[in-house]
Structures are given as structure tokens and as C-alpha cells.
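Note that this complex is displayed minus one protein chain, with the remaining chains in position.
For reference, chains read A, B and C in written order, and residue numbers begin at 1 within each chain.
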Amino acid sequence: MGSYIARRILQSLLILLGISFLTFVLLYLIPADPARQIAGRSATVQTVENIREQLGLNLPFYQQYFRYLTGLVQGDLGRSYLQKTEVGELIVSRLPATLLLMLGAIVSELIIGLSMGLLAALKRNTAVDNGLMVLSFVGVSSPQFVIGILLLYVFAVQLGWFPIGGYGTFMHMVLPSLTLGFLGAGWYSRMMRSSMIDVLRQDFIRTARAKGLKRWQVLFGHAMPNAMLPIIAMIGIDIGLFMSGIVVVESVFGWPGIGQLAWQAIQRVDIPIIMGVTLVSAFAIVLGNFVADLIAPLIDPRIKLR
Amino acid sequence: MSQSMSAASTTAKTVLSVRELKTAVATPNGQKIVVDGLSFDLHEGETICIAGESGSGKSMTALSIMGLLPEPMARVAGGSIHLGERELTGLRESEMRSVRGDDIAMIFQEPMTSLNPVLTIGRQLREAVLAHESVSRREADRRALDAMKAVRLSEPERRMTQYPHELSGGMRQRVMIAMALACHPKVLIADEPTTALDVTIQAQILQLMRDLQKETGTAIILITHDMGVVAEMADRVIVMQHGKIVEDNDVLPLFENPRDPYTAELLAAVPKLGAMAGKDPANVHAGDMLSAKVLEVDDLTVRFDLKGGVLNRVVSRVHAVEGVSFELARGETLGLVGESGCGKSTIGKALMNLVPWEGSIRVSGEHVVKAKTAAADRAYRRNLQMVFQDPYASLDPRMTVGDLVGEPLIIHGLAKGQELQDRVAGLFHRVGLTPDQMRRHPHEFSGGQRQRICIARALALSPKVIIADESVSALDVSVQAQVLDLLKELQEEMGLAYLFISHDMAVVEQVSHRVAVMYIGQIVEMGTRRQIFENPQHPYTRKLMKAVPIPDPALRRGVFEVPSGEIPSPIMPLGHDVERVQFLDLGDRHLVAQS
Amino acid sequence: MEAGKGMSVSETVVQQAVVEPQERSVLRRLLARKLALFALVLIVVIVGAALFAPLVAPFDPNEQFFEGLTLEGAPLPPGAEFWLGTDLLGRDLLSRLIYGAQTSLIIGIVANGIAVAVGALVGILAGFFRGWVETILMRFTDLMMAFPALLLAITLAALFRPSLWIVAMVIAMVNWVQMARVVYTETRSLSEREFIVAERSMGAGTFRILFKHILPHLLSSIVVFGTLGISTTVLLEATLSYLGIGVQPPTPSWGNIIYENQTYFTSAPWLVFIPGIAIIALALGFNLLGDALREVLDPTQKGRH
Partner (left out) sequence: DDIKQGGSMIVTYKDDVSTLDPAIGYDWQNWSMIKSLFDGLMDYEPGTTNLMKDLAEDYTISDDGTVFTFKLREGVKFHNGREMTAEDVKYSLDRVTNPKTQSPGAGFFGSIKGFDEVAAGEAEGLSGVTVVDPYTVKIELSRPDATFLHVMAINFSSIVPKETVEEFGADFGKHPVGTGAFSLEDWTLGQHLIFKRNEDYWRAGVPKLDQITFEVGQEPIVALLRLQRGEADIPGDGIPPAKFLEVTQDDQYKDLIIEGGQLHTGYVTMNVKMPPFDKVEVRKAVNMAINKDRIIRIINGRAVAANQPLPPSMPGYDNNYEGYPFDPEAAKALLAEAGLPDGFETEIYVYNTDPNPRITQAIQADLAAIGIKAEIKALAQANVIAAGGEPDQAPMIWSGGMAWIADFPDPSNFYGPILGCSGAVKGGWNWSWYCNEELDAMATEADSITDPAKKAEREEMWRKIFISVMDDAAWAPVFHEQRYTMRSERLGGPDAIFVDPVHIPVNYDYVWAKDVQ
């Protein structure tokens, strides 16, 4: 167990290193000159040169990367070119909002997806099942910004049940979480359905019934924990999927998370921020998978971490 | 059918009465009756065995009684099931629930999958108690523990906190029995409770069931296709075929004098341990010029590395095969027996060069080098072919069987075009299939036919040796007999040598010229069939032999000499070595490991 | 001669009799499913519209009609002249949707096709060969998995200046990962299967095992994943367009139609929701079809007996 964790951490670090390198290369190649961006439109050539030198942009690529890594090891993500703020500080200030949104999304997609899937599995091959599965397909197939805009329009603008965008209270969280969770709910309901159908076919369910257990005991005591297994692994992967959706959802709902930060940074080619956000999201993805792997044995004692 | 009642059952009262039971399943081609007009009575303290070949409706009968038929495909279509005074068919699910576990309990075939893998043993047992009795949790735990003790599990307290996968198959089946008995049911239905287990474990479980029945007086319906088990356990026997009862009789008369031809056929097909006693197996090719050794294995060793640690380095090894040596002559069958995990399959795989091995293997006198090139690799495979345990699993389900059988010829570049077709057709003929079946897919064949296809494929290259790894274990007794006959026929005709791997002592006795007994990676006894079966010397061989149920109720053993304990593990930490056995020749090449 | 002829005829008859019911049954079983039929109709309509766009579309998709805008410059709602209304430049929305189907389908088929091919190749090689091939390929896959896909897409799009083909490549680059994962795990378990072991024991070469025995078994996963991927990629293009880095104007794609008009969802809702419905319909069509295909192609559904 201990050595497993150590090995995984080592692997994760290597992955993060790889990602930092890839991102750095990509950003290095991007046709936009940060020094000029900082210097502004009235700057003289001299000023631009000065800035280039101060930021080390005149160094060869590998030296720049090394500089970045050295900072990174010391926990320094650098300073935003245009926002003039420590990237770490910027990310930290926005991370809670994003995490909150993710949490909301995971909760909403699990609640919606699992209950839909369960119902569909129990009502297999009926109209209810078909209806639910079509609905889940709509979830999987809908562009997030269309859903976001639709929810915003109907529930916030027209009905006024929720605030129009913003951040702060529980009510602010509902619509963005639902938007982000909608896609996942589609996936989960389908996974839950097939996994549940699979589990309900297993011998041990028959055993449980043969014991004379009540229907709900069989369902929630025996079937559910087993059906959840593939889903736990999925939650880990989800974090990666959210990262994409978050840029869109945050901008639709004015949610102050790192998605917006990333988007603004990309628009202005604010390299330190892009680097930072990429690393943080990669870290979140790696961590998410890691945690999912660690949780799995708690739910399924057969899984051994080696 | 006449009801001939045993002395015990005439006096005892009837606990379960089934009349004209009809069970139907929905298939794509419409409704199919799988249990057809079944009637029988079960008395207190009685054991009824339901026997019959696969698919005859045994399990469906049990599930009908339990009300656990797979919905919505199957349903009870007629008849009645009385539990005491109570009619069970047509009961609502909630009422049926109170019957299950409480009045009738059931044990299923697969101990591996019948327990919920994510819940502790204790919880699953406790649930069984709590489902029917309103006792405190602590009381339920106590009762669960009692049941665990009753089935004689070692360290019952600790077992309660363990998960199913931490227990061996035999232990799991004991847990299943404990669970079934926890509520003292009137009727216990056991659907093939030992098929998945090793012989020694099977013996333990059967003995346990007998003991428990003696203590509690529970009536038992035991479903099995193993006539040995029937002979060992039954008071009365019901033989089923195509959903119908073909014979219902007390066990002794049934075995002695089967009235129905099907029963007779079934009994005849059953390989009986000891049936060959006194007969010397004849190797038709023993005198051949080429009777020289076709396969010589010397000091074969196979170890698997297990990795771990931060850097994922090798931390321990599975010593699957340790210094095994044997040889095989033309036209000879060497039976290889031993319990699950002892390394039988691994030997087969090493011979086929599918796992890394050490030692020396010679085929027709030629050394098999651990071939580096694909061509060299192919060359020696021509003399050595393998037939696997599960014929369905070893055939690519997406290819036609004709293509499958022809494949070795293509791979080795031996035939193509019309010649290929002809040769495949010939092979089909040889194994008793018709060439027009060549275009069908594996799933369109029965188990026996599939195994014939596998044999045809193995024959395609005209090998000298065929390794048959549990090749008949997945088949029904009658089908099994056919396939064994085919193998024998081919051997006599073509002088094939077989390495016949099986855990079934009776089958091995039937087919082998010589026998090797394996125990955790090493051969502990080897000799001719008669030497091994009539004069077993090694304690492990004897233990194996004793555990085999004899399909003759007249020879029923009062008490099994129950072997106890678990088989040691072949996994060793790095640096540790397995102690090699030393052989003692008792004469005439009867080798026995010294202990 | 005569007899020989007769033989071959009867042989072909036999062959047909054996082969046909199977092939027909896949299609028939597909058509027997109401949802699959519905999906096929959706796809046929969309693909048809895309293929015959010049014939089907009432107008040139890029023509900015003078009468397509009110005097204040507001777009026209659906009406007699412009059936689905006009966009903010006075172009006919229906015609743009029809031409946009071409773009969206090219993305869905080319980008997704490449992603599927690359993913399948990586997965199959890593799953079969193990050792260092596996290590390199799968660690790289892990890396790509942890790379926030959208960020990668955005960066690449910025790097290469968006155009239809670049967008397609970018999408392919971020989308092969899941495919690789799925194929990898499946290949791994397949190569442990007894029939593959049997093939190896017969001396079958790597190439033969990979392409004759493993690939056919992966086909149903690949098909299903491929069809699911169509919707994913169309959505990704839409998202890239939403972020302004998708297919370049004035080439219409369903994604960029929504993107151009997204803020007008209160004043001109048809400009957002009609293309949105189109995307959902396309994705839904392919998803339903893929799902049905999975069930139809799955051999376990046919049963052993």
C-alpha cells in the first residue's frame, strides 16, 4: 500500500513534468510576443527589449524551461504578464469557486444520473426505460452552452427562481452545476443502467433473494455497492471532462473560477497563467484518478493496490 | 412410475409436495417447456437427488420451488408446490420472501460468485438471520457464529470479518451452507454444490451436509449430474431428461437395476474409479519401430515473478512447476492428476512454449530450444498440439469452424485452395462431423461437437503428441464418454501420444497407460495405471483416491475420511527455494516421492 | 462438366443460405429497434442535406440579403421568405444550417475517424505487445489524458491559425485518448483469452493474431466508440467555435452559428436554439445508432446456444 502510493506519486509527478514540458513547448511556439504585449502600444523598441530581458524571454528555450521548473519546484508559478499578480495567488483565489462548481456538478450528475439509471434498470425494456435513455442521450449530445443558456433563460430570466449568474449563495450554484452535470448525468445513467442490469443478473443477488431479503435490501444493500464500482472509476475521469466544460459554463454564468481565468489568459497569451492553470488542472485530473483508485478498494475489497 | 418408498420415508411426514410442475421459458422461437409435469414428495430427513444431463431442467425445478425463476423469461406454467399445507405457486413476492430462507433454503452451484464480493461474511450471514427473526443484532451475530461453527470453519470469529475473496472455494461453500442453515429451514435445496470444487474439498462438503442433516433433520434436495455424488448421498433418486422425470426410485434399486434405458445409459457413461482394476492398459503401438520416446521432459521448471514495491520490482515468485521430469512414448497416454493450482496447466503451456521455462524438452529426440525465431518456433509445434478445457472459449467465436480447423494448415503453409478444403473436410470426417457444418460458427454447435472441432484442429498438423488440458471436464458425462472414445480411437489409429491433464481421477484411470500425480508444482508419484490406482503409495495420492465418490450406493462409505486443511501455496518470497522431492523406485518404474 | 456446374451452383446456394441470414439479421435487428430506426432517419436526413446542400438549400448561405435585416439591423424571425429566419448579417439561417451540416459532418467523420484510427492503433499495440511498447504508449496516453483537452485544443488552434482542417486535426489530437484506453484494456483481456492462447499454441504469428483474431473482436467497440465520437467531436467543434477558435467565418458550422449569435438568445432565440437542436439531433442520431449497433454486434447477445 505504502509503496503503491509512493509509486503512484512518482508516476504522477512524471506526468506533470511531461505536461509542463509539452505546454511550455506549445506556448513557446505560439505566435505572440509577451514582451510586446506587456510593453503596450506606445512602447519603444528599447522598452520591449528591456522587458524581454527581464523576463528571460531572450534566453534559449531550454534555459527558459529550466528557469520555470526551478521556480515551480519552489512553489513559484511565476507572475502573470498582464495581470501583474502572482499566478499562484490568482489560481488560489479562483480555485475554491471551481472546486465548488465541480462538487455541485458531481453531486448533481450523480443524483440525476444514478437515479435515472436505477429506474431504467428496474423498468428494463419498458417505455419508462426507453424514455429515460433517450433523455440521457439528449444529455450526452447537448452542447453545454446551449443547455447553460437555456437554463439561464428559463429559470433565471423568465421564472426568476435563480439569480442570473454570479457567485456566492447556494442558489447561485444550482444552474451552473446542473449545466455541467447534465452531460455526466447522461453518461452515468447509462452506465448505472447497464452496470445494474449486470449486477442484478449475478449469482449473489439470487443468493440474497434466496435468503428472503426484502427488495430494497437486495437493491441497496447488495446490488448498489457492486454497481457503483465502475462509476467510482468514472468520477476520477470526470474531473478531466469538467475541465473542458468549466471554461464554457463559467463564462455563461459569470462564475469566478479558473476557467474564466484560463480563457482570459489564452485570449491575451498570458503564458504564466496558462501554464499554471494547465498544471493545476492536470494535477486535479491526476489526483482525481488517484483518489478514485484509492477509494476503489474501500468499496470493492477484492481490488488490491499493487 | 411407481413410488417406491424407503423405510425411512414411509413413516416421516411430507414436507414438500410437488405436483405436475410445469415451467416455461420464453425463447426467440416462442415458449419452451423446460420442466414438464414434475411430481415428487419430499419427506422429513430425506435426501432426494435429482440427476440428469445438462439442460434437463434440474436447476429450473429448484428455482421454481424457490420462486426465483429469472424474470421475465421464465415462469411456472402449471402444477402445484405444497410446502406443508401452503401452496407456493402464485404467492406474492412479499409472501414468498418469508418462505425463502426460513422454510426453504438454497445453496448454489458456484461458491465463487454466489456470495456478494463487497460485503463481509459476517454481514451476509447476519442478514439471513435478521430477515426472518426479529432478534437483536448481537443475537443475530451470535446465531451467525453458531452457524459458522456448525459448518466447522476454522477461526469462525475471524472469518466473520473477512470478505469472500479472502476465502478458498471450499470455505465459501461452507459459508453458503451456514447461511442456508442459519434459519433452520425445513427444506434445503443444493444445486450442484460441489461441482466447482476439488475432489478433496467436495468430500469434505458432502460429509458436512450429511452430518448436518443428521443433526437437524432437514430434508434435502440435491441436484447433481455426478452419479458418484448421487450414490454417496441419495435416499431416493429422480432422473430427469428433457424436463421430464424418466425414473424415480430408491437409490439402491436404481443403481442396481435401472428401469429406464436413459438411466442405464447415464450410469454406463459414468467413469467409475476402480472400474479398470486388474486390467492392464494396452498400448497398441507399444511394439512399433517408432515407439521410441516422442516426448522427453527433464527437470522442467516454471516460475512466475510477482512484482511490487515502489519501483515495481520482483518481490516474490510463484513456483508453479519445479523440476518435473517425465516421458511419453508413441501411442501412450500419460495422465497428469492433482488438485487445482498444482501446476498441471503450466506444464502444458511450457510444452507449448507459451510461458518461459527452464530445463529440457525433447520432441522426437530433438531438443526444443527456446525458439528465437518464429519459423523455428513453428517447426516443432507441428509435433505438439494442445486441446483446451473449454472448447467454446478456445475457438474464435467470429470465425467459421472450417476456417478454424484449416488455420494451422495455413499458418504452417501446408495447404491452400481446394486442397485445404479437402483436408479440412477430411478432418471433419475423422472426428465424426459432416463437412457441410464447416461454414457454421462455434456457437451453433453443442459442447461435444465443439470439442471435436478442437480435436480436429489439433490433428490438422498430424502431431505426434497432443496435450489435452482438462479437455473433457466441461462436458456432460455422456458426451464426455463419446469424446474419450474418439481420443482412444485416434490414438490406436495414428499412434498419438497424449498428455492427459485432469483432476478427475476416474477419467484418468479410464484413459491412461501411465499416471503422474502432482502436488504443488512437483510430481509426487508416477507409475503405470495399475501401480497408481491399485497400489497408491504416496499419502497424497491416497488422499485423492479416497476423496473420489464412488458411483455405487452399495459401496457407500459410512464416514468419509475427511481430509482437512488447505493446500499450501506455491508462492515464495524471493530467495527462498522449494525443496525438491527425491524419488524412490518401487520397482517397474513406480516412482514415489520420499517424505 | 454438367455435374461440376451443378455442384458449384448448389454450393453457392448453401453459402448464401448460411451467410445471408446472418448478415441480414444485423440490419434487420437494427431496423427492428424503433430507436435505431429513428436514429437512422435522423442521420439520413442530415447527411442527405449536407450532400445535396446546393440543391436543398433555398439560398446561398453567405449571401447577406438587404431585406434580411430590419432597418435597425435586427435579424428576421422565421417567416414565409426565410423559413427559419435570418442571422445578424441578414443571411438565411436554413441555408446556413444546411451548409453547416457539411462542416459538422466533416469534423465528425474526418476528425473522429483519425482519432479512432490513432486511438485503436495505439491501444491495440500497447495492449498486445506489453513491455516497453506498452510503457511508452500508455504513459503517453496517460499524459494526454491528464492534459486538459480543451486547453490543448485552444493552444493548438491558436498555434496553427484555425481552418476547417486544422480544427479537424486538433480535435483528432485530443480525442484519440479515450479510444486508446478502451482498445488497450480490451486488447489486454482479449490476448489473455483462451482462443488467442490456442492460436499462439498453433504457431500463429503476431500479425495474424492481431488482425485476424483480435481486431474483429474490437470492431464492435470501435464502431460504437466511433459513432459516439462523432457526436463528441461535433460538440467539441461547437465548443471551439463558441470560444471563437473553430471553423472560420463565413463558413457555417452549427457550432459557429450558435457562437455568433449566442448573446441574442433573448432577442433572436431562433438563432441559438434551432442550430442547438440540430446538433442535438445529429449527436442523438449517432449515439442511438452506436448504442443499437453495440447491442446488435455484441456476440454475447446472440447467446451460446
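Convention: a contact is a pair of C-beta atoms (placed from the backbone, for glycine too) under 8 Å apart; a residue touches a chain by one contact, two chains touch by 3 or more.
A quick note: this is a predicted structure, and the numbers were derived from the prediction, not measured.
Asker: Name every displayed chain that the left-out chain is in contact with.
Answerer: A, C
Asker: Among C:Glu186, C:Glu260 or C:Asp291, which residue is in touch with the absent chain?
Answerer: C:Glu260
Asker: Since one chain isn't shown, list which residues of chain C touch it in the complete complex.
Answerer: 62, 64, 66, 69, 71-74, 88-89, 158, 161-162, 244-245, 248-250, 260, 263-268
Asker: Spell out, residue by residue, where the missing chain touches chain A.
Answerer: 30-33, 36-48, 50-51, 54, 79-80, 82-86, 89-90, 93-94, 97, 152, 156-157, 160, 163-167, 250-257, 260-261, 264, 266-269
Following the convention adopted for this analysis, only the chains that are shown with their structure count from here on.
Asker: Let me have the rounded angstrom distance from the C-alpha centre of chain A over to the C-alpha centre of chain B, please.
Answerer: The mean C-alpha positions of chain A and chain B differ by 49 Å.
Asker: Could you state the distance in Å from the CA-based centre of chain A to that of chain C?
Answerer: 24
Asker: Which part of chain B faces chain C closely enough to touch in the complex?
Answerer: Spelled out, the residues of chain B in touch with chain C are 349, 352, 354, 374, 377-378, 381-382, 385-386, 388-390, 392-399, 407-408, 411-412, 436, 439-440, 443, 454, 457, 461.
Asker: For a test of understanding, state which residues of chain A touch chain B in their complex under the given definition.
Answerer: 3, 6-7, 10, 202-204, 206-215, 217, 221-222, 225-226, 229, 299-302, 306
Asker: In their complex, what parts of chain B are in touch with chain A?
Answerer: 66, 68, 93, 97-102, 105-106, 108, 110, 113-119, 127-128, 131-132, 163, 165-166, 176, 179, 307-312
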